[in-house]
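The complex is shown incomplete by one protein chain, all other protein chains being positioned as in the whole.
This part shows chain A:
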Amino acid sequence: MNKYFLAAAVASSALAASLGFAAAQSRDTIQIAGSSTVLPFASIVAEEFGNAFPEFKTPVVGSGGSSGGLRQFCQGVGENTIDIANSSRRIRASEIEACNQAGVNQILEIQIGFDGIVFATSADKGDFALEPVHVFKAVAAKVPVEGEMVDNPYKSWSEIDSSLPDQPIAVAIPASNHGTREVFEEKVLHAGCEAAELPEMEEEAMEAACTAIRQDVVVEIAGDYTETLARLQSNPDTVGVFGLSFYDQNRDTLKVATMSGVTPSLETIASGEYPVSRPLYFYVKGEHIGQVPGIEEYVEFFMSDQMAGAGGTLEGAGMIPQPEEKTAEVVDAFKERKALTAADVQ
């Protein structure tokens, strides 16, 4: 009988001790979360960092999408908030305000390089030479026909443009929790919208018309690119939106579409020829530097030539390096602890 009381006592005291211990212990592992596009790059750097700096623990990298990561980042300052948020889009003014309200004032922005967004189909399907306007006409809820906005009538790509394959329209695009979605809207839909010559309308209505997506043939993917790939496998007619690095690792099953005549590659994106690319960022919580060991070294290691530089490890993993001058500028701003304010991003 005593055994049971003993067991219960041990259990409850263990629980109490661990709660107290957790509160007293200071964290010594860098905690990172955010964009699933940046995640592979951040994980690689984290691993190499752990190998190169034996005195620091290997940082822990979580996912959750750019918005999810920045929301966690802006929860406040302290042990159980993250130190670094990865993001595949720039932080928004509203997010900076939320951060400031929670006591996070030192938001340090690090731009690490570029990522290309590619349209790809199953490898055994026809070749796509896309223009932004094709994509707009395929996915928009309403399209202009003879000066009138009508519900999207297109069923096949060849109806949009005779140069495209006669293949039923099915598109898998990232859902709005992904930073990729924003770039997709900005670089593809808006460009296509302009080229489609919509009838005269007010600016707000125009904005809505450009980004309204039809629901019948477009799937919005909230998960990662593996889910998009699964869509392509279940319906081989689907055109999917992927990151360049994901496409690069799965070239045996995917075929990439050209955009405005340019084939996406490390070179065409670095030179700016390929239109659908975006910068990648991570945001460092200045308040945690010095509290959690290794943050400064991690940032410098990330931006070093052997990682983010041309020919570095991250280029091998599919990230497009930015010009050296930009990297130097970013690192200098970090060293000066130049905090980002809401006014900077408006």
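Going forward, contacts are C-beta pairs under 8 Å (C-beta built on N, C-alpha and C of every residue); 3 or more make two chains touch, one makes a residue touch a chain; residues count from 1.
In the analysis below, contacts and distances are computed from a predicted model.
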- Item | Which of "Aspartyl/glutamyl-tRNA(Asn/Gln) amidotransferase subunit B", "PPM-type phosphatase domain-containing protein", "Ubiquinol-cytochrome c reductase iron-sulfur subunit" or "Phosphate transport system permease protein PstA" matches, in UniProt, the chain that is not displayed | "Phosphate transport system permease protein PstA"
- Sole residue of A:Ile96, A:Val133, A:Leu229 or A:Met259 that reaches the chain not shown, by the stated touch rule: A:Leu229
- Query: Considering the whole complex, which of A:Thr58, A:Ser122 or A:Thr341 touches the chain not shown?
  - Reply: A:Thr58
- Query: When the complex is taken as a whole, what residues of chain A touch the one chain not shown?
  - Reply: 1, 4, 7-8, 10-11, 14-15, 18-19, 21-23, 25, 27, 29, 31-33, 39-40, 43-44, 46-48, 50-55, 57-58, 60-63, 78-80, 82, 123, 223-227, 229, 245-246, 249-253, 313, 317
